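In this view, the complex is presented without one of its protein chains, the others remaining in place.
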Amino acid sequence: MMLNIENIRAQFPILAQQIHGKNLVYLDNGATTQKPISVINAITNYYKNENSNVHRGVHFLSGLATKKLEKTRNAVKKFIGARYNHEIIFTKGATDSINLVANGYSTLLKKGDEIIISELEHHSNIVPWQICCENCGASLKIIPIKDNGELDMDCFYNMISKNTKIVAISHISNTLGTVNPVEKIISKAHELGAKVLIDGAQATTHVNLNMIDLDADYYVFSAHKMYGPTGVGVLYGKEEALNSLPVYQGGGEMIKDVSFKKTTYAPLPHKFEAGTPNIAGIIALNEAITFVLKLGIENIYNYERELLEYATNEILKIKGVVIYGNSKNKTGIISFNIDGIHPYDIGVIIDKFGVAIRTGHHCTQPLMERFKIPGTARISFAVYNTIEEINICIEAIKKAKSMLV
Amino acid sequence: MMLNIENIRAQFPILAQQIHGKNLVYLDNGATTQKPISVINAITNYYKNENSNVHRGVHFLSGLATKKLEKTRNAVKKFIGARYNHEIIFTKGATDSINLVANGYSTLLKKGDEIIISELEHHSNIVPWQICCENCGASLKIIPIKDNGELDMDCFYNMISKNTKIVAISHISNTLGTVNPVEKIISKAHELGAKVLIDGAQATTHVNLNMIDLDADYYVFSAHKMYGPTGVGVLYGKEEALNSLPVYQGGGEMIKDVSFKKTTYAPLPHKFEAGTPNIAGIIALNEAITFVLKLGIENIYNYERELLEYATNEILKIKGVVIYGNSKNKTGIISFNIDGIHPYDIGVIIDKFGVAIRTGHHCTQPLMERFKIPGTARISFAVYNTIEEINICIEAIKKAKSMLV
Amino acid sequence: MKSIDIIQNEIIDDFNMFDDWIQKYEYLIELGKDLPLLNSAYKIEDNLIKGCQSQVWLHAEKKNDTIIFTADSDAIMTKGIIALLIRVLSHHSPQEIAESKLNFIAEIGITDQLSPTRANGLVSMIKQMKIYAVALNN
Partner (left out) sequence: MKSIDIIQNEIIDDFNMFDDWIQKYEYLIELGKDLPLLNSAYKIEDNLIKGCQSQVWLHAEKKNDTIIFTADSDAIMTKGIIALLIRVLSHHSPQEIAESKLNFIAEIGITDQLSPTRANGLVSMIKQMKIYAVALNN
């Protein structure tokens, strides 16, 4: 199916913005995507017509808010092909989700146990495991990456052992765009009895997800990177995987019975949902899912691949450009540097042309270390981007270069 | 100053709602308040014009979102009279805030140390401390309450000792409305070298807060209970108190340097703000604060006291009514039961008259245990409620009673 | 014994006679009050289904190949619905109970009371009735 991009763009009010007197060219989608009007309206509608605290209320609005929140849980379940609604835990973001699991593992693991992550992980999939290791004495093993930005799978196969208790890997690298071979990792890990957490923050709009097929034990993502609101994340876990974790936060909804003698906890999903959730945000996430499903993930992927190929070609025409991440299997992310120029300078200058890209280490400092660079300039696409915008961006980069050298 | 309630009501779109064909009478404000249009518009405006990830971006929108987020931090600082902006940590809610502190204390305390809470605490200020005690071997001491719903301060003075390391007390009871003597608790605790956390979830629209005067070490609250959005909370902590806590969640913004050899953490407030925050929600919180300050906390308090007194009088005219929480020093919350009637039945029936109250244990099961009741029906006021609404509510309760006995 | 579906239709007819929710609720309250007392020997922790607001005690026993339910709750509205559930399911065979589709709840307009908000124990109660039926089917 061909997507009607003009029609899609019309659904995003912010794309009509002017920045420094220029049309906004938003190419920082890896950091956060913009929101379609349906998502924005869901929030407004909630606060104007339905707002109430969820779960325990018997009055109408409370029932309505609860129903809508649970509807999103069901929508997420279907979206990622999970078995049960109670395998979907709402968190405040991918980072929160990973911390919940890593915190649990700090009580499940002991000295001698090993955790495997990779060199291209986002800090959010590194630091929680470092804290976990500090607390329980387990050790952290790192899968190195090859020059083209792919995981060195030979190393992984050598590294994993019976001591490995959990492997935590991003589905798609936020800096390089590499799509990691998570299926292979999961099947090898399971062979050796290790669990697997997949950080899907960059994947939910690019890969058709089916948890039953994928067989990941945990899968995490953030709503704000998939056209949804800020402040909402998802932790998917297999029923038995979630049940094996101790409670994380205490309070509110997550209890069965509280007494000073003995407190018992509610079953999934409530066990992990302490406190009043981001009700408006969760309800709006349902609209984001609807938006993505209407377009079709494959269509989004294919269209972004077109943008990626065009942009890659054009940018490589600029002398001195180096692109980091050259896997054949990558999504719409281009991390680059220009010889002799600091990425910060590029970002600051093209901003004046209305072009928003991200520069810096992208919360992947070890990866920057690996390439011995202070950072990169990163272009990242969403489904509303166009070839024309890429042309504007390339022109801006060329102008920046001519000013800087 | 007299508040113009009609004018205030006009700012809340939801108050025009019909429930089961009746005008909504929303008296469940202890669970969550409704939102003025300024708060709703702040969210819409953010997503339509400004949405971008914060902090590390060099492009215009990222700078704007960052500036606005930090503006809210500054507004919160002023609102609660803190010393520094970096003493304000954004969390997902009061529950999240308490868990952050209690988790830290589980590494700071050891067997023999004591934590004091009270019998009237919300589960969110009980369970995190139970988990903390389980992890570190400290023990939990409970201040009992008197029949009128006030803390038994004599007991507190007897209970606290050099072994007490932290006292965690709600400023206002969400079930009874009691305003606790937090000043006395803080000064006594400090005398003995203990820190104090105040759960201000119910207090922020009823008490003028000044952290420097109050001298609490930690103070927590939720935006959604003060006319703000869901999914945003605040943890205030004195600089040295926050610095004494270990990091909680890892990832994203909270680092100084990440490497596989050694990761170091960012200074306050970033140390405790891992992951992409609820940017839209935080920005909207600023509008909620503006709304409250414009009306004036004293005016809100006084007006709600009027409602409280009127409603208390009227409800006591119903035969068989018992009110729990009869402190002179209480805010606009009435928890009651009617002889021989289960509160659930009252809630279900008056809902049909458009009246939304909360029934149940209000996440204070130990308090229910204390009064030997399964729950209460709870009316809780906000500044937009009226005498007329109270009359409708009282009529509905009377009808429910006549149906039920 | 009439089939489960016939009883459900009777209940739907009963409720159709009422003009408004007040009459329906009053009828439910009456049913709740008339629900035969649960033998206090059965009002034990093991038989407790905990909703977050009202509690339900449910007892099941087998008699001549059919299951007989008795139950109680601390909330009267909950008890009223329990009375209906017992009227529909009690005195049927385990298989009939396990395979039953309880559509009457939606039809009589009290679905609010059966939302998955856990505020009362009714959703769990229906589940528990079916579990008993399966368990006692031997």
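All chains are identified by letter, namely A, B and C, in their written order; residue positions are counted from 1 within each chain.
Everything below uses one rule, namely that contacts are C-beta pairs under 8 Å (C-beta built on N, C-alpha and C of every residue); 3 or more make two chains touch, one makes a residue touch a chain.
What you are looking at is a predicted structure, and each value in this text was computed from that prediction instead of being measured.
Student: For the chain that is not shown, enumerate the shown chains it touches in the whole assembly.
Tutor: Hidden chain contacts in the full assembly come out as A, B.
Student: Could you tell which one of B:66, B:299 or B:326 touches the chain left off the display?
Tutor: Answering carefully, the residue with contact to the hidden chain is B:66.
Student: So which of B:58, B:76, B:133 or B:308 would be touching the chain we can't see?
Tutor: Answer from the full complex: B:58 touches the omitted chain.
Student: Among A:349, A:367 or A:383, which one is in touch with the chain left out?
Tutor: A:349
Student: May I ask you to list the residues on subunit A that touch the chain which is not drawn?
Tutor: The missing chain touches subunit A at positions 20, 341-345, 347-349, 351-352, 359-361, 374-375, 403-404.
Student: Just the residue numbers, please: which parts of subunit B touch the chain that's not shown?
Tutor: Within subunit B, the residues touching the omitted chain are 54-58, 60, 62-63, 66-67, 70, 256-257.
Throughout what follows, only the chains that are shown with their structure count from here on.
Student: Nearest whole angstrom, what separates the Cα centre of subunit A from the Cα centre of subunit B?
Tutor: So the centroids are 31 Å from each other.
Student: Mind checking the centre-to-centre distance between subunit B and subunit C? Centres are C-alpha means, answer in whole Å.
Tutor: The mean C-alpha positions of subunit B and subunit C differ by 38 Å.
Student: Whole-Å distance, subunit A centre to subunit C centre, using C-alpha means?
Tutor: Roughly 45 Å, centre to centre.
Student: Provide the list of subunit B residues touching at least two other chains, using ranges where the numbers run on.
Tutor: Where subunit B meets two or more other chains at a single residue, that happens at 20, 344, 347-348, 351, 359-360.
Student: At least two other chains touched by the same residue of subunit C: list those residues.
Tutor: Only 52-53, 112, 119 qualify.
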